[in-house]
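Shown here: the complex without one of its protein chains, the others still in place.
On to chain A.
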Amino acid sequence: MSDSVLYDLPGEFVSSMAESSGYCDAQAVLPKDDHYIAFCTCGRWHTTVPTRDEGLALARAHTVETDSN
(Lines give C-alpha, C1' and ligand atoms only; values in the text may rest on other atoms or scores of the structure.)
Protein backbone atom coordinates (compact mmCIF):
# COMPACT_ATOMS: atom_id res chain seq x y z
CA MET A 1 0.00 0.00 0.00
CA SER A 2 2.97 2.28 0.40
CA ASP A 3 3.24 3.03 -3.31
CA SER A 4 -0.24 4.51 -3.63
CA VAL A 5 -0.25 8.09 -4.81
CA LEU A 6 -3.22 8.62 -2.52
CA TYR A 7 -0.88 8.66 0.46
CA ASP A 8 0.88 11.75 -0.88
CA LEU A 9 -0.30 15.09 0.41
CA PRO A 10 -2.08 16.81 -2.49
CA GLY A 11 0.57 19.51 -2.39
CA GLU A 12 3.27 16.88 -2.72
CA PHE A 13 1.40 15.40 -5.68
CA VAL A 14 1.43 18.79 -7.35
CA SER A 15 5.06 19.41 -6.46
CA SER A 16 6.13 16.06 -7.81
CA MET A 17 4.52 16.94 -11.10
CA ALA A 18 6.32 20.27 -11.20
CA GLU A 19 9.62 18.61 -10.36
CA SER A 20 9.22 16.11 -13.18
CA SER A 21 11.28 16.57 -16.31
CA GLY A 22 9.79 18.30 -19.35
CA TYR A 23 6.66 20.40 -19.57
CA CYS A 24 3.92 17.86 -20.17
CA ASP A 25 3.89 16.91 -16.51
CA ALA A 26 0.16 16.35 -16.07
CA GLN A 27 -3.15 16.40 -17.87
CA ALA A 28 -6.64 16.83 -16.49
CA VAL A 29 -9.98 15.72 -17.92
CA LEU A 30 -12.83 17.52 -16.18
CA PRO A 31 -16.61 17.47 -16.61
CA LYS A 32 -18.15 20.74 -17.72
CA ASP A 33 -21.86 21.02 -18.46
CA ASP A 34 -22.63 18.14 -20.87
CA HIS A 35 -19.06 17.57 -22.06
CA TYR A 36 -15.47 17.35 -20.79
CA ILE A 37 -12.55 19.72 -21.07
CA ALA A 38 -9.06 18.28 -21.29
CA PHE A 39 -5.76 20.09 -21.05
CA CYS A 40 -2.08 19.68 -20.29
CA THR A 41 0.16 21.65 -17.95
CA CYS A 42 2.39 22.48 -20.92
CA GLY A 43 -0.26 25.00 -21.95
CA ARG A 44 -0.06 23.96 -25.62
CA TRP A 45 -2.81 21.36 -25.59
CA HIS A 46 -6.44 21.69 -24.63
CA THR A 47 -9.60 20.30 -26.16
CA THR A 48 -13.25 19.50 -25.60
CA VAL A 49 -14.48 15.91 -25.72
CA PRO A 50 -17.79 14.12 -25.19
CA THR A 51 -16.46 11.53 -22.70
CA ARG A 52 -13.77 11.23 -20.04
CA ASP A 53 -12.27 8.15 -21.70
CA GLU A 54 -11.92 10.00 -24.97
CA GLY A 55 -10.16 12.82 -23.16
CA LEU A 56 -7.73 10.39 -21.54
CA ALA A 57 -7.06 8.72 -24.89
CA LEU A 58 -6.22 12.08 -26.44
CA ALA A 59 -4.07 12.97 -23.42
CA ARG A 60 -2.08 9.78 -23.95
CA ALA A 61 -1.69 10.58 -27.65
CA HIS A 62 -0.50 14.07 -26.71
CA THR A 63 2.21 12.81 -24.35
CA VAL A 64 3.33 10.11 -26.80
CA GLU A 65 3.80 12.81 -29.39
CA THR A 66 5.64 15.22 -27.08
CA ASP A 67 7.76 12.42 -25.56
CA SER A 68 8.99 11.54 -29.04
CA ASN A 69 10.00 15.14 -29.81
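Following the convention adopted for this analysis, a residue touches a chain if its C-beta (ideal position, glycine included) is under 8 Å from a C-beta of that chain, and two chains touch if they have at least 3 such contacts; residues count from 1.
One rule holds in what follows: contacts and distances are computed from a predicted model.
The protein name that UniProt records for the chain not on display, among "NADH-quinone oxidoreductase subunit K", "2-hydroxyacyl-CoA dehydratase", "Branched-chain amino acid ABC transporter permease" or "Putative TIM-barrel fold metal-dependent hydrolase", is "Putative TIM-barrel fold metal-dependent hydrolase". Counting over the whole complex, chain A has residues 1-22, 24-31, 37, 39, 41, 43, 46, 52, 55-56, 59-60, 63 touching the chain that is not drawn.
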